[in-house]
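What follows is chain A.
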Amino acid sequence: MPAKGYIVVNELYCKACELCVTDCPHDVLALDMDRLTPKGYHPAHMVNPEACTGCGICARVCPDAAITVYRYEKQKVEA
Partner candidate 1 sequence: MVLTDIPTKVVYKRPEALDPRVTHYCPGCTHGVAHRLVAEVLEEMGQVENTIGVASVGCSVFAYNYFEFDFVEAAHGRAPAMATGIKRVLPDRMIFTYQGDGDLASIGMGEIVGAASRGEKITVVFINNANYGMTGGQMAPTTLPNQKTTSSPTGRDVERQGYPIQTAELLSTLGGAVYVVRRSLHSSREVRRAKQAIRTAFEVQKHDLGFSLVELLSTCPTNWGMTPVEARDWIEERMLTYYPLGDYKVSPAVADLKI
Partner candidate 2 sequence: MAKELIKGNTAVAEAALRAGLEAYFGYPITPQTELLEHLSARMPELGRPFVQAESELGAINMVYGAACTGKRVMTSSSSPGVSLMMEGLSYIAGTEVPAVLVDVVRGGPGLGNIAPAQGDYNQIVHGGGHGDYHLIVLAPASVQEAVDLTVLAFDLAEKYRNIVAVLLDGSIGQMMEPAELPPMQPLKTETPDWAVRGTQGGEKRILTSINLDPPAQEVMNLRLMKRWQEIEKNEIRYKTYFMDDAEYVVVGFGTAGRVSLSAVRAAREKGIKVGLLRPITVAPFPKNVLDELTEKVKAFLVVEMNAGQMLEDVRLVVRGRKPVEFFGRMGGVVPFPDEVLTEIERLVEGSLTTEGHPRDRWLSRLSETIG
């Protein structure tokens, strides 16, 4: 199923609270245990980008307004 959207987490703000990870209906997100933000948190990121529908639930629960949500525009089917 191709992705319908994607999200970008601003690592300045992410505090690894995992609310977005928990609430994503399609298990798109997880904490990136290989990296640290400037404040020393493991930031959230997409591990399952193909499943992202751009629903925005992650951004809605984020206490730090760290997430920007994008949706791909519907494409014209070329005949």
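Here is how the candidates were picked: all candidates are chains of the complex that A comes from, given by their letters.
Definition applied: a residue touches a chain if its C-beta (ideal position, glycine included) is under 8 Å from a C-beta of that chain, and two chains touch if they have at least 3 such contacts; residues count from 1.
Small disclaimer: the values here were computed from a predicted structure and weren't measured.
Checked against 1 or 2, the single candidate touching chain A in this complex is 1. Chain contact summary for the complex, chain A toward candidate 1: residues 3, 5-6, 10, 12-13, 15-19, 22-23, 39, 41, 49-50, 54, 56-57, 59-73, 75.
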